[in-house]
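A single protein chain has been omitted; all remaining protein chains appear in their positions.
Labels run A, B, C, D and E following the written order; every chain starts at residue 1.
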Amino acid sequence: MASEKYVKSMQEMRTHFGDAADNWIKAIHDIYPEFAKVNVEFPFGDLYRRDVVDDKTRELCPVAALTVQGFALPEQKVHVMGALNTGSSKAEIIEIITQMIACCGFPAATNTLHAAKEVFDQIESTESEN
Amino acid sequence: MASEKYVKSMQEMRTHFGDAADNWIKAIHDIYPEFAKVNVEFPFGDLYRRDVVDDKTRELCPVAALTVQGFALPEQKVHVMGALNTGSSKAEIIEIITQMIACCGFPAATNTLHAAKEVFDQIESTESEN
Amino acid sequence: MASEKYVKSMQEMRTHFGDAADNWIKAIHDIYPEFAKVNVEFPFGDLYRRDVVDDKTRELCPVAALTVQGFALPEQKVHVMGALNTGSSKAEIIEIITQMIACCGFPAATNTLHAAKEVFDQIESTESEN
Amino acid sequence: MASEKYVKSMQEMRTHFGDAADNWIKAIHDIYPEFAKVNVEFPFGDLYRRDVVDDKTRELCPVAALTVQGFALPEQKVHVMGALNTGSSKAEIIEIITQMIACCGFPAATNTLHAAKEVFDQIESTESEN
Amino acid sequence: MASEKYVKSMQEMRTHFGDAADNWIKAIHDIYPEFAKVNVEFPFGDLYRRDVVDDKTRELCPVAALTVQGFALPEQKVHVMGALNTGSSKAEIIEIITQMIACCGFPAATNTLHAAKEVFDQIESTESEN
Partner (left out) sequence: MASEKYVKSMQEMRTHFGDAADNWIKAIHDIYPEFAKVNVEFPFGDLYRRDVVDDKTRELCPVAALTVQGFALPEQKVHVMGALNTGSSKAEIIEIITQMIACCGFPAATNTLHAAKEVFDQIESTESEN
């Protein structure tokens, strides 16, 4: 049975990523429940519990960070979704990705720009279905 | 003679980094004026000229990004200064560095935490001299 | 309307990448015109305008650099094309990728070798169609 | 004709990766025989010939290293296979990947966890066919 | 007051790094207690509590991983100490660093080799003082 910490952290994770949170963690849980447990509890139970920084900033910063990291496109898509869910506009997200060119050059930023576009398209296509 | 674009960009750079902007660029200019030129004009003339994102966010995002990058400590110190100058508190800066553990692990985040501390100490020591 | 700088930079970009230049930039422009603008003007208008280094070297160096970077395979393919277009032979390109093993180990170099092969195959298949 | 060093190194490589060794090297050889030659002879003839470390550790360490590297998923799959072939259990492999979160954060570790799962699934599906 | 989890995790951390654990965490605690807290509790309370992998392997794998990461030399020194404390010999440590050349090339491995030597020298100098 899930601990209280896990349940609360999972709720916090859902406020960032919506349904994507559950799908993401389920896929990890199927491989290794211990990885899933820390993936929920550590960021969302230990790191994000302080009010020092608002959630919008908390989700825009990983978009910047994963842009620079270059290889983390599946995770970047989740954070782009997270940025949209916590109050960033599409315009702000692609502006921050563009700004990152100064930190990481064009290759990493370009890969991220296309990944962000995929998220935007997917949302639009889901919305137009409803 | 410096172009109008360069002069304006340099002014923008100073609003981020204060006097550190001139020292930083002078050291680069002594090696290669062409590098200094693009270092001033590209980020501060081309990338930062849009109002889509406010300056506080513009400077907190590089702090997050360079934390993850791991090796860019001299540049990180300039951006920590930039974050302070554009409205972030010390508490916000170290909170974002701490949050980045989830993106990049402890080694990169720890190096950055110590670099941020050096900036804070240096400011304090300068202030107490006055 | 495109500025003179943009038009000239785009012409320079085409001498490197051929038609791939237009396709690459169009895809970016559809997401964020500001990103496309700096992607054309900064490297090809600001960085590549000096004759200090010839174009062959200018395109072989990014092949080496992106090999080491490891994650930038879509951009690497464009630069492999650029290296071919500016006078490098296939033999020189895969020799430089092989040399990079000393700088970055086998994983990054292997990924790049396969990416280069895809570019060579694509060119051959295009040529044999004509 | 293959040198004695190449033949012996290839045998060593097969004790790590099984048939995957031949497929991996053949694909590289088709592009550049010189790359294939050093890929066989350098790690398996020069680096792995000392008994200081046992083969199980020799294959678990690259799993840890490529997890942190983040972008080397095709190579990681070969090393996961190598870890299984040299005496590591699936449980040990995913535990080490999970431990690496502390070194590299969640994005890199998550990508690797899914890559390991693909190797496990592929082995299971091959076994159930027989 | 420190929680039970913190106290137990700190004890576990000491079995890896000896007195270096307390110095390391104290320096971080002076900057941000929240960072120190997760640095103790997450790896040593959450990640390392399972017996799937023995402590010797748990400490040799980060040596491999941080070798590849390239920039994390201060943390690498702590892990080299940790590897010695959990049963690895100097010979095993430098052999693993040498093996990593295949994963990351010479630059990252060379930096780490010198960092390991500094740890060995420091231990020897401390021992010869006693």
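For this structure, a couple of remarks:
Keep in mind that, in the parts below, a residue touches a chain if its C-beta (ideal position, glycine included) is under 8 Å from a C-beta of that chain, and two chains touch if they have at least 3 such contacts.
Given the structure is predicted, the values throughout are model-derived calculations rather than measurements.
Displayed chains that the missing chain touches over the full complex: A, B, C, D, E (touch as defined at the top).
Here one chain is not drawn; of B:Y6, B:F71 or B:F120, the residue touching it is B:F71. Within the full complex, the residue among C:A21, C:L60 or C:L113 touching the omitted chain is C:L60.
For the chain missing from the display, the contacting residue among C:F17, C:F35 or C:Y48 is C:Y48, taking the whole complex into account.
Within the complete assembly, residues 34, 38, 41-42, 46-47, 50 of subunit D touch the chain that is not shown. Taking the complete complex into account, residues 27-28, 30-32, 34-35, 38-39, 42-43, 66, 69-72, 74-76 of subunit B touch the chain not shown. The chain not displayed touches subunit C at residues 42-43, 47-48, 50, 52-53, 57-58, 60-62, 64-69, 72, 91-92, 95-96, 98-104.
Operating definition for what follows: only the chains that are shown with their structure count from here on.
Touching subunit A and subunit B together: C, D, E. Interface of subunit B with subunit C: the two copies contact each other largely through the same residue positions, with over half of all numbers used appearing on both sides.
Between the two copies, subunit C and subunit E, the C-alpha superposition involves a rotation of 180 degrees in steps of 5. Centroid distances from subunit D, each centroid being the mean of CA atoms, peak for B.
Subunit A and subunit C have centres, each the mean of its CA atoms, that are 30 Å apart.
Multi-chain contact residues of subunit D (touching two or more other chains) are listed as 42-43, 66, 68-72, 95, 98, 100-104, 106-107.
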